[in-house]
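Structure below; questions to follow.
Here the complex is missing a single protein chain, while all its other protein chains stay put.
Now for subunit A:
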Amino acid sequence: MEQLKTIGRELAMGSQGGFGQSKEFLDLVKSIGEARSKAEEDRIVLSEIDILKRKLLEPDIPKRKMKEYIIRLVYIEMLGHDASFGYIHAVKMTHDDNLLLKRTGYLAVTLFLNEDHDLIILIVNTIQKDLRSDNYLVVCAALNAICRLINEETIPAVLPQVVDLLNHQKEAVRKKAIMALHRFHRKSPSSVSHLISNFRKRLCDNDPGVMGATLCPLFDLISEDVASYKDLVSSFVSILKQVTERRLPKSYDYHQMPAPFIQIKLLKIMALLGSGDKSASEIMYMVLGDLFRKCDSSTNIGNAILYECIRCISCIIPSPKLLEAAADAISKFLKSDSHNLKYMGIDGLGRLIKISPDIAEQHQLAVIDCLEDPDDTLKRKTFELLYKMTKSSNVEVIVDRMIDYMISINDNHYKTEIASRCVELAEQFAPSNQWFIQIMNKVFEHAGDLVNIKVAHNLMRLIAEGFGEDDDDADSKLRLSAVESYLQIISEPKLPSLFLQVISWVLGEYGTADGKYSASYISGKLCDVADAYSSDETVKGYAVSALMKIYAFEIASGRKVDVLPECQSLIEELLASHSTDLQQRAYELQALLALDARAVESILPLDASCEDIEVDKDLSFLNGYIQQAIESGAQPYISERERSGMLETTDYHSQDHHEVPPHALRFEAYERPKPSSVPTQASTELVPVPEPSYYSEAHQPISTSSVSERESSEIKLRLDGVKQKWGRPSYQSSTSASSTPPQAENGTSSHPDVGVGSSSLKPRSSYESKKPEIDPEKQRLAASLFGGSSSSRSDRKSSSGGHKPAKGTASKPPKENPIPVQPPPDLLDFGEPTATSVTATDPFKELEGLMDSSSQDGGSTDVMGLYSDAAPVTTTTSVDSLLSELSDSSKGNPGTYQSQTSKGPNSKEALEKDALVRQMGVNPTSQNPTLFKDLLG
């Protein structure tokens, strides 16, 4: 001991063999220690790097010096600077015969290199040699290194040696060899799968240390495959029994506890083996009972074992006696003054509560203390417990608490988590819809930018659908209360964007619904929002759409619409917006204002956001139109398959403008846009606007399409071979779209959306079914938290899944769905299918956008759809006016009209181009009238 002390001191003084050998280095450490700022530290380190770079280039560096340099490199890297220029020297140092240098080399490389680094290959040979060394310290150093440096490819190179070492005479080596094998198993289970029996063998090692080490890999193995280790249950139990009876050498005691770390590992393994296995659990009862009796709860490590026992009991099938013992231990933890023990107590409670739900009741006060504790860790653990024990009787108290806490913290990560928990609980247990809306408002207000966008759509849907169709009165009350609460909140500064979107949507949809608020009042508020958040295009988009709805409802009900001056100026501003989306909406709004009541009503019917929509997949309502077009000389649609077969013929026709490389690489990925993968991009998702003309972007407006088509088809010819190779299968799989009549293109391509939309509605939470269960005794928090247990949480959960799927939410959208610019499936490989999936986002978003998109083009197609879809007859005037609007608004690029000759394929082509433009990241700046010109003939 004395000797060591002196060694330590000497090392510290830098007198020999230690860390700081030279004055330079001492100075470096000192100056860094004294550095006042990060900048100063960086300066010092950078100059040190320069020095080292120079020194490492000197010839004939004495080894001791080199060792110091290496240590300095390590030090530099620990401070966050790149020391890669010196890695090679560290690698060389591992080759040295001198143990000190070798160890230094190994230390440095394990810190510097990852297992896939190129330099590792230079070390493998050395490691192999060292593993065979006679000096066990060298072997240990090598074993240490392989844990970090060996990857899947190099495992076979060292595996035989490591396996040999399992029988090494030194227990320290055996231990490390086992750990190394364990590490291999973690990295690549297959490479050592044939050696797993060795772990079992080593469990019987004479040395308890080696046995203890074996428990680590066994724990992993058992957690992967419990069944094949059931035979070991009694062995583990007997080992644990022996350990607790102090059969191990005294040296294994730690704070008077016999081998506590081994005990803990054993308990963990037993928890795995006894889980759901009655007979295995029964073997454990004895030893667990002993542990509870014997454990010294005055030391930290004793409590660690106690906690592990609790955890084990919560996993196995416990006996009532053990449960009682565990509950006692928990109450001791909770009563302790130590925050650590309280934490463990709460954690244990959370585990046991699954088995015996009433256990928490006796600790209610302790739990509430923990909830009010200044210690954040403890508080969060307690919230976790509360989350686990939430039921409909206490949901209000718990969620209120959570929200208070959520408001009080700044940690965004945890805020997000707790917000999502609030939402989850509220959705699951909400006693009433009003309450739900209130909670949602709070969550949005305080963590609006952190919550998932789906939550917002859920909320909108709830408001739109209400309790169910049989109780209209309640629905309108709910909406009114939502509208009122939003009108209150709306003037508060700095609301999160998502929340404003919800507010705008609800105000637009229901703001004027029951006549309490006038249209001009609501529209004024909406204009204020658009003004106040003028940098947020999404919010603006929502606000404008809401305005449009308000005006539409006014027009439809026959009232005269006075557009407020501020609204007028807003619209004018947006007409010139850089955002196509906003511009589009503004034009739509303008167009809508010029329409008569009947047209408007069919475009935006009142409260129709939840209506069911029937989708005519064959787009049969277009048949007449097609017939007409063909009669008037249009080319019939040629399906893609045919087109690809006879390329020359495509030349005459303009449709084949899809990009050429796309033929080679576009694949199934485009066919099923996944809503989840959709980047929720504001401007794109709001309104599936037909994209502004590709021509105006890529070509001059005057350039006729035929020119470009010829070009493209020529290129296509050239790449024919490629297409043959890649293209075929994709065509086949995508033909559902292409085999339909020409004009169907739009519609078919949007089918996936519709499907996605309706399916994503299904997991609708079960608001309707929840009857208000109000806990009368809210005063006492404890009582409300723990009292009145109605149905258990799990029941709720399972039942909530079975509720009737939502009725189709979006009645309108799919009708208008043809508009969403879906790139046909054959579109290209330009990267992520952003454009494709845009329309397939959340149905609500889509709905939102679509509801409002009665723009020139949007409206017109919609009307088309309505005609033949046996919908209420719409006046043709609407089409006309829309068209006139359309041409008005597209003065910018009149040339685009020229080439359009009523071909279905043209529209498709336009779609493709739009998508292409989008995908190329071009921000389109003008409308694309071509598309609908086509459709309308």
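As a working rule, a contact is a pair of C-beta atoms (placed from the backbone, for glycine too) under 8 Å apart; a residue touches a chain by one contact, two chains touch by 3 or more; residues count from 1.
Keep in mind that, in the parts below, contacts and distances are computed from a predicted model.
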Chain not displayed: protein name in its UniProt record ("Serine/threonine-protein phosphatase PGAM5, mitochondrial", "AP complex subunit beta", "Replication protein A subunit" or "AP complex subunit sigma"): "AP complex subunit sigma"
Sole residue of A:Ser193, A:Asn206, A:Ser251 or A:Ser535 that reaches the chain not shown, by the stated touch rule: A:Ser251
Identified contact with the non-displayed chain, of A:Arg200, A:His339 or A:Lys388: A:His339
Residue touching the undisplayed chain, where the options are A:Ile49, A:Met66 or A:Met406: A:Met66
Of A:His413, A:Lys494, A:Lys560 or A:His578, the one touching the omitted chain in the full complex: A:His413
Positions on subunit A contacted by the hidden chain, ascending: 1, 4-5, 7-9, 11-12, 14, 16-20, 26, 29, 32-33, 59-66, 71, 74-75, 77-82, 88, 92, 95, 98-101, 103-104, 107, 111, 113-115, 135, 137, 140, 144, 147-148, 172, 175-176, 179-180, 182-183, 209, 213, 216, 219, 251-252, 254-255, 260-261, 264, 268, 300-301, 303-304, 307-308, 338-340, 342-344, 374-378, 380-381, 411, 413-414
